[in-house]
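As you look at this complex, bear in mind that one protein chain is not there, while each of the others sits in place.
Chain IDs A, B and C follow the sequence of writing; residue 1 opens each chain.
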Amino acid sequence: MAAVRYACRDGWRLIVRHWGMSLLTVFTAMSVFFIIGASTLFVLNVRNIVSSLENQLTIQAYLKPKADIAAAEKAIKALPYVKETKAITKDMALERLRSRIGEQAKAVMLLGENPLPESIEIKVRKASEVAETARLLVAVPEVEDIVYAGRVAEKLTRVSGFVEKFSIVMLLVAIAASGVVLFNTIRISVYSRAEEIGVMMMVGATSTYVALPFVIQGFILGLAGALLASVMLCGTYYAAVTRLKDMLPFLPFIESTRLTGKLAFMLVCCGATVSLISSLMAVEKFIRKASRPL
Amino acid sequence: MAAVRYACRDGWRLIVRHWGMSLLTVFTAMSVFFIIGASTLFVLNVRNIVSSLENQLTIQAYLKPKADIAAAEKAIKALPYVKETKAITKDMALERLRSRIGEQAKAVMLLGENPLPESIEIKVRKASEVAETARLLVAVPEVEDIVYAGRVAEKLTRVSGFVEKFSIVMLLVAIAASGVVLFNTIRISVYSRAEEIGVMMMVGATSTYVALPFVIQGFILGLAGALLASVMLCGTYYAAVTRLKDMLPFLPFIESTRLTGKLAFMLVCCGATVSLISSLMAVEKFIRKASRPL
Amino acid sequence: MDIKFSGVTKIFEPDIIALEDIYLQVDKGEFVYLVGETGSGKTTLMRCITREVVPTRGQISVGGNLLRKINRFDLALFRRDIGVVFQSFLLLPNLTAFENVAFVLEVMGLPPKEISERVSEVLKLVGIWRRRNLYPPQLSGGEQQRLAIARAIVNGPSLLIADEPTGNLDTHTADEIMQLILGINAAGTTVLMATHNQYLVDTYRHRVVEIHRGRVVRDEEQGRYELNGGC
Partner (left out) sequence: MDIKFSGVTKIFEPDIIALEDIYLQVDKGEFVYLVGETGSGKTTLMRCITREVVPTRGQISVGGNLLRKINRFDLALFRRDIGVVFQSFLLLPNLTAFENVAFVLEVMGLPPKEISERVSEVLKLVGIWRRRNLYPPQLSGGEQQRLAIARAIVNGPSLLIADEPTGNLDTHTADEIMQLILGINAAGTTVLMATHNQYLVDTYRHRVVEIHRGRVVRDEEQGRYELNGGC
């Protein structure tokens, strides 16, 4: 009990006495945790955007002349992967053609009867499901032909997939770096007191008693860094999202406070764990060195 | 002269004697420089991909019936921003329509004569130029109507623009962090020798003489980190690009060795500068402290 | 606590023989001067007792415990029962004089009030109470030495090891400190004191053990300081 009280006092004293170094450590930890948090938010947003883009994946199924459009829609709805369907009548098709090729579409009308086929627009959940769905659609008796923007959509999702993968790699590198940086910082901070550790053990301090203040110091610094990073992250993220939403209204950015709250919590936990482990590892080595007799 | 020789010897000795700490410092510097390099490559690739996507931005100009297609193409070519034009005859247009709406396009043929208009496909350099070009095209006498996939293309380029901006922010954060981390590491390394610095100055060493070994130490460590990061970066980048090219053959990744060579060179220079500056700053403080009398 | 060295040899790598075949028995409550020219091995012998140094050969037992067999945790407890005045003081530079002494008691988990009382008492005893709030680097050489002595005696150890405890003290203060150590010895604490102070050894006569090049060359009750070396 008393030992813990003394350790807290000494840990705090270590921080205050070397406040310049403490500030730098906190700042370093903060940068690293900020990078981790930012990468995570980036990945999550990319994922969100990708999934919303995937939502827009549609397959156009043209029906045979005289086919029952309602029955066809029902049959297609029953297929796996299909998320949404929309029937498009001849008139609607003409309207679309007109908007696509301009007034020249009137020429088509010269035929007297609208020659365009009825079709059904099908939405699926994922880019990977498009090809499979298309295969199934061919088997539907009412369907004569299918058209889907396979390439373009896949291109888009693949770019996003690449971005996502890259970000995850960056995230892992950042986490590894954070561990190393904290470990390094705390270890060097202990390093400058290697002699003191020896003296303390010479006058009867147990290794735990000696290690505790350093561990507490490292823990507080790491925690402070993570906390600051969380605050900064939430702040900049909301500012950024607000501006980005104006710029890119069609992109679905994540705005839930639940998410950022969770992320901040995770960062702080991560900071606490990493700093605790690295302090322990850092101080352990010196304890062992100091207690090794000549 | 002799002083520089001694300083190099002592700088090297500082590194060797505390090899564990030196390794950690090098590793830290390496992670940070790797992140910087990776961010840079990422940004460059995104930029490359964006510009190649922008290359694909096209405007469709439908000509008036009986218009002289060659004259129209010539007039359009003369407009600003226009990068490339391609004349599309009635037959080509029908072919395209067929591929778009399937066999039903045959219905259009019932007309006897192909009712589709001739058109010219125009490529511009940037998404931002599309709207302006469209305005200019309207003024061309042969042009009846223009159609362009404005929204979709802009969406795409804007997403990429966002990714690019984000990466640049990450890059700046990484550079700032690298400076802080190196400064911090070297400063703490000097910190553990603050007393020695005082002793050296007491026996007649000038500040330069005392500082030089520390600066050399920091310089060597930073340089080593940057060099290792460069090697790792080039290695992983080529491995990644080779695999990505297989996966995404349509995306134009940068493969030039000139570029990665330049980047590696820049990283090393950056490493040298940052470590030099941070060592100087770190040691300067202790020199000043040590030479301040009581 | 009694001390027993049996055939202790310490060779520092690669070939410095600091102690050679030492047999030494110090009984509980004894007062022993350790003398010998500089570099003869006095400090090394003392560091063997605190297990800062482990002998290359031979065995040491202190207070009935074989030092070789003691584990890491028990070693800490064992050291709490020994007071050591290190030749180079080994004070904690980041703690004030008061805190340096208090540290020894904090380690033992004593309540703050008792710590404060006992530290005050011992700081007054060695005469540096006025300097209690200074840090070791701000103290004069003699004040640091007295602080080191205060730290060594604050927890009433059963064994006091003092390595050159008067090297930085003027003759008068040295005499005072010597009286203090003799008082502690009179109260039952075994004292082992390495010294070059001829005046003290010749004035306060006790058992003298002379070391020469790592060997015990003289061991007499009520001895004098003179260094005969091997002769």
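Brief remarks on what is shown
The rule is simple: a contact is a pair of C-beta atoms (placed from the backbone, for glycine too) under 8 Å apart; a residue touches a chain by one contact, two chains touch by 3 or more.
The structure displayed is predicted, hence computed values, not measured ones.
In the full complex, the chain left out of view touches B, C.
Taking the complete complex into account, B:M201 is the one of B:L23, B:L44, B:M201 or B:V241 that touches the chain left out.
The chain that is not drawn here is touched, among residues C:K4, C:H196 or C:R215, by C:H196. By the touch definition given at the top, subunit B reaches the unshown chain through residues 1-3, 6, 13, 17, 193, 196, 199-207, 209, 291, 293-294. If you put the missing chain back, the residues of subunit C touching it would be 12, 35-39, 42-44, 87-88, 131, 138, 140-143, 145-146, 163-164, 167-174, 196, 198-199, 225, 227.
As a working rule, only the chains that are shown with their structure count from here on.
Taking the mean of each chain's C-alpha atoms as its centre, the chain lying closest to the overall protein C-alpha centroid is A.
Our note on geometry: subunit A versus subunit C, Cα centroid distance of 62 Å, whole angstroms.
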